[in-house]
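Here the structure comes first, spelled out in structure tokens, and everything after it is commentary.
The complex appears here without one of its protein chains, the remainder shown in place.
Here is subunit A:
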Amino acid sequence: MTVHLAILPILIPMLGGLLMMLPPFAGTTKYQYRRMFSLFLMLAQLACGVVLMTSVVTNGAIMYAVGDWQPPFGIILYVDQLSAMLVALGSFLGLGVTLYSFGGSDLEGKYFHSLIQFQLLGIYGAFLTNDLFNLFVFFEVLLIASYTLLIHGGGKQKTAANVHYVILNLIGSSLFLFALGTLYGITGTLNIADMAMRLGELSHSDLLIAQAGGALMLIVFGLKSAMLPLHFWLPQTYSVASAPIAALFAIMTKVGVYCIFRVYTVIYGDQAGELANVFRDWIWVFAILGVAAGTIGALASTNLRMLIGNLVIVSVGTLLIAFALGTPQAAAAGFVYLIHSTLVTAALFLVADMLSQQRGKALDYFVIARKIKQQSLLGIIFIVAAMSVAGLPPFSGFLGKLVILQSVTQNDQRLWVWTVILLSSLITIVALSRAGTTLFWRSAQGNDSDENVHVSRWQLCGAFMLLGASPILTIFGASVIEYANGAAMQLHDINYLIDIMNLNEEAK
């Protein structure tokens, strides 16, 4: 069993998701069975993620050759500390989202739980694979699940946003294939480690083609992660998706960021000869501008979910800054921030949904509306989430931003990073307090409806779970940072990756 541990996070949601479409679980009246089973699946995945993490820390990275086809020919799954951490993060988020959806939003479509499983399957696969074409396949798996999840519940707005989302991502997929064809044509391999070895040996004219391929891939990953010039789809899409879906999508942008970290550290990293770190300066500019654009967008938003969508752009920009700094320390800081921002933005989407349930037709728009029923409960949740996302102590946002600020070593970079991140945090606080003031304090008098709109226990349970991770991340901050440091060292140590893949003997 332990031999096949690496592929379990892919197998469990795949088989589970398929099973849930078969008789004992199928049918509109059998939703209780589906709930039980998907809860079981999520716990199994979480356990799997945690076991992977501990086994990677004690025994080193795992290479799993699917069908026993050895590298560089077969499809390879590669679990290092980074991917194990992200799998665990994804399953934790999935568990929170599943719990929240038990509050009622999973009843809007028969295949909700199956689709969530397929979505997670694609996400885990993208984190675990070490083969570029396989990465494309898992991207498509997670995308087609997200297309259908996005229109879950139906409605005009969702359809309109989904048309944009699907068309954009289909164009992105085509570009990805163009990039893969280009890179395969000149390096003759799709294995990430093997490609990293071969890229340094190319002739000058081939290098230009490799650079073009890398640039095309940057567009694709930028589109997935909502990097600056490609971020326009995100706030609209996330603000119309139903709450658990939007929360789950919080990790989708991180898949793009992860791919940028992996591909541009390993393939176009220090070993790539003339191509070493060519894209880093571009990403640096886009990242700084992305934080600025997201912050301005947050100020201009007219509803809470749009605001959170813009905060997702800010968090992606911050992560890309950590990448563009280029040192293992900065990458480690980025990983700490990544865990925090995924969980907290997801929790914020859930909070926005609970708020809009109690505000009648005003939903989460910043207008005067009826008073919220459970004002103190939701108010406390909101203020914790807001403080955490803005980066105020004692929550995890403070820790995440602090380690990123500390990891900047050069003075000219420090000027930019400190100014941009600190200013953006300040403006985020302004935007969130403006939002909170309107949502909680400015209410119309006297038209309290008698509807029973109390948030369900499941919803609170899901939101508390994601939000509770924030102070826990701070309390266990030292071990989180230590783990992230290990992950970053492993990511930057390309010789280690090549050793694990047994590619060295062949090179000799």
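By definition in this document, a residue touches a chain if its C-beta (ideal position, glycine included) is under 8 Å from a C-beta of that chain, and two chains touch if they have at least 3 such contacts; residues count from 1.
Just so it is clear, contacts and distances are computed from a predicted model.
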Hidden chain of the complex, named as in its UniProt record, picked from "NADH-quinone oxidoreductase subunit N", "Carbamoyl phosphate synthase large chain", "Spermidine/putrescine transport system permease protein PotB" or "Na+/H+ antiporter subunit C": "Na+/H+ antiporter subunit C"
Residue touching the undisplayed chain, where the options are A:44, A:137 or A:383: A:137
Residue, one of A:147, A:232, A:282 or A:440, that touches the chain absent here: A:147
Per the touch definition above, residue among A:170, A:380, A:444 or A:472 touching the missing chain: A:170
Of A:32, A:159 or A:495, the one touching the omitted chain in the full complex: A:159
In subunit A, positions touching the absent partner: 133, 137, 140, 144, 147, 151, 155-156, 159-160, 162-164, 166-167, 170-171, 173-174, 177-178, 180-182, 184-185, 190
